[in-house]
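Note that one protein chain is taken out, while the other chains of the complex remain in position.
So, chain A:
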């Protein structure tokens, strides 16, 4: 099991469940993998991530000098691609050596054939596309903007969200949808030109209104 970027909420969540049954990231003693991850965490994990928090507190109890003495450990989320590649290549080597069952050679031939066909198709597609008149690709997106609690001023939040202006971004209708416990989330539509507006960037921009916005999700994403 691996976890991604611990600076993101999702990564932290996975990290938390990763540490549920482990005291340390790698093995049973603190390693450099712990130190690396500790450094890459920008803030103390929230109380809703108790396992990550426990680990954080534990690692922070070591002094810098002690941290340097930790053994080298591989970080699962960093070494994962390497470990995946390694067995594959050894298998391949074994396959090449083995004259009786040469499973991989034929695969490779097929691969080459597949690549050739795919390239031809891509080329054909590109040709076809270039002949067409330039069509601006647009997407209609419905965003869910979640406030911190029921006391968040939803009007102000909407105003702040709408204040974001980008080339190729048009805000549409919006409404408040109750989520429960008196909390509403803001559902807002917008139309973006794919080439000009990155949705990730837009989400980040909205999340910058930290006073109001807890999180932003894409509720619907349609190509027009």
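Here is the rule we use: a residue touches a chain if its C-beta (ideal position, glycine included) is under 8 Å from a C-beta of that chain, and two chains touch if they have at least 3 such contacts; residues count from 1.
Everything that follows uses one rule, which is that contacts and distances are computed from a predicted model.
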Identity of the absent chain, which is to be given by its UniProt protein name, from "Trafficking protein particle complex subunit 2-like protein", "Glutathione S-transferase, C-terminal domain", "Actin-related protein 10" or "Peroxisomal biogenesis factor 11 beta": "Glutathione S-transferase, C-terminal domain"
Touching residue (missing chain; options A:7, A:40, A:57 or A:163): A:57
Touching residue (missing chain; options A:22, A:116 or A:175): A:22
Missing-partner contacts on chain A, residue numbers: 20-24, 28, 50-51, 53-55, 57-58, 61-62
